[in-house]
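For this depiction, one protein chain was excluded, whereas all remaining protein chains were kept in their positions.
Here is chain A:
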Amino acid sequence: MPETPMIKIDHVTRAYGAFKALDDASLTIQKGEFFSLLGPSGCGKTTLLRMIGGFDNPTSGTIYLDGQAMNGIPANRRPTNMVFQSYAIFPHLNVAQNVAYGLKRLRLDAVEEKRRVEEALGQVSMAHLGKRGATELSGGQRQRVALARALVMRPKVLLLDEPLSALDKKLREQMQVELRKLQQAVGITFILVTHDQYEALAMSDRIAVMFSGNIAQVATPKDIYQRPVNRQVADFVGGMNFVAAEIVGEDSGTITVETTSFGRVKTEKPVQFVTKGKAATLGIRPERLRVLWDDATDKYEIAGKVVDRHYFGEITHLIVEVPGMEQPLSVSETNNFGADDIPVGAPIRLAYDPDALVALAD
């Protein structure tokens, strides 16, 4: 994919009185990208999305859309369209009329308008429901109509504010796949707001993780998950074991730390890493710790005792106490080999890959 910026957020702040809902955020989103804004409720995701759509204005800073500064340009004159969290389907119009709403202003001839409405409804698998009244739709159907109504305008950027949060789990997972496919088919830049880490990981090309008005990290789903820049990101995106460590060596790209349980580890230094004396934190994901069965051995292993066990169907979470560690380790193991049968209180040995240990800024 050629890297052409579609959206540039340039030092944007949105303040409500003394409170900053968005604090000096900068970000570039490429053309054709599926980009997610991920963060806990109240961190400023919607605020940023609404400013891109033209429903709100930055207190300071500039938003560029396809190279053009958007300051003061209202929503109805921006090449963006939005799928609202409430879907905002016009209740007095039927499905086809909802989809045709924005086309009316383009004054297309009737045949062309009909063709585009049908095409958009086809894209969201609603072709047969054009005549259906807006108040007779299920949640999933409303979501599809909202999507078709925005797509039919052929925007440069499609904005989606938690579009799947009102759907039940099964439908949500199905829509994640469909939405991703749709984005690849139409090639439009999508910006998705979500507080669901799995949704963001599953759908996005890149993710911006946000906390209380600040962007903590912008990276691919894999990097966000495997190389989180700090404890907050690591903790929000999936489970993470934190291990206290002492810094014993440092150069421009790597740091070497000493831990009681994992020994001496040399790892890549994260971008925002700031050393505070000798103390550091290492992180390792629960699924990167592997149970060693019977007399199997590994180059890197660690011994402990199972103190608790949680069954999740395909996997089991084992809580393992390790001598010399303050917090017990959380281990996620598939049930293929009988991890769900390990008794609480049993001694256990775990293997790990030192590459799975990441240094984290606090």
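We adopt the following convention: a contact is a pair of C-beta atoms (placed from the backbone, for glycine too) under 8 Å apart; a residue touches a chain by one contact, two chains touch by 3 or more; residues count from 1.
What we mean here is this: contacts and distances are computed from a predicted model.
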Name per UniProt, for the chain absent here [options: "ABC transporter permease", "Pyridoxal-5'-phosphate-dependent protein beta subunit", "Aromatic-ring-hydroxylating dioxygenase subunit alpha" or "CHAD domain-containing protein"]: "ABC transporter permease"
Selected from A:55, A:198, A:242 or A:300 as touching the chain missing from the view: A:55
Residue of A:14, A:116 or A:142 in touch with the missing chain, whole complex considered: A:142
Which of A:75, A:108, A:186 or A:351 contacts the chain that the document leaves out: A:75
Chain A residues touching the omitted chain (full complex): 53-55, 74-77, 80-82, 84-92, 101-102, 105-106, 135, 139, 142, 149-150, 153, 166
